[in-house]
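Note that this complex is displayed minus one protein chain, with the remaining chains in position.
On to chain A.
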Amino acid sequence: MEDTRTAPPVLTARAAGLIGCTQCGRVQEPGAERCVRCQSLLRSRDEASLQKVWAWLFAGLVVYVPANVYPMLRTSSLGKTSDSTILGGVVDLIHHGSIGIALIVFFASIMIPVGKFLAIGYLALSIRRQVSLSDHRRHVLYEVVEFVGRWSMIDVFVVAILATLVQLDFAASIKPGIAAVSFALSVAFTMISAQSFDPRLIWDASEGDPA
């Protein structure tokens, strides 16, 4: 595969004045304001894309703080109530010897969200700045982020299922804590943030044609 950097410039649709409809995918004639097929507004690039990315990323970061500080689960067992945060739960699991589960929880609840924050931030920054990672790799990174994002919700699903099933009154009961909501929001916000990212910007930058 030839190096993209050294590859001769290709004529892009944008360079050709063509605009693809983001809704139905029909290629429009240059100068068209609206899609001839679905009448949606046509824009070559979303100028606010980066703003949206940053905004949602910040929102996701903000709600990620309480998600880690506040308890995720409130477990009542035989009159004893215990609160457990995400990290506390991981530590508890390690104490109980379930290192595998602890690793899964740690990976799904800590590593993935944090990695997403970093990746999205990196991608957003890379649009305006020169970075060492090639455009292609950045695109792969973007695809990975978008794919993995939904799996972070595994924690929220576990909490939701436990809170629904384990309602044995006095013997045991589990209630979701504030962190569960925060964590779900954080995951949702980062997913929106990733969706807001227009990967075409990656290529635009390499063509020296800033949006």
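By definition in this document, a contact is a pair of C-beta atoms (placed from the backbone, for glycine too) under 8 Å apart; a residue touches a chain by one contact, two chains touch by 3 or more; residues count from 1.
One rule holds for everything that comes next: contacts and distances are computed from a predicted model.
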Given the options "NADH-quinone oxidoreductase subunit L", "Paraquat-inducible protein B", "ABC transporter ATP-binding protein" or "Putative thiamine transport system permease protein", which would UniProt use as the protein name of the unshown chain?
"Paraquat-inducible protein B"
Identified contact with the non-displayed chain, of A:35, A:86 or A:185:
A:185
Could you please point out the chain A residues that touch the chain left off the display?
11, 15-18, 30-31, 47-48, 51-52, 55-59, 61-63, 65-66, 70, 78-81, 178, 182, 185, 189, 196
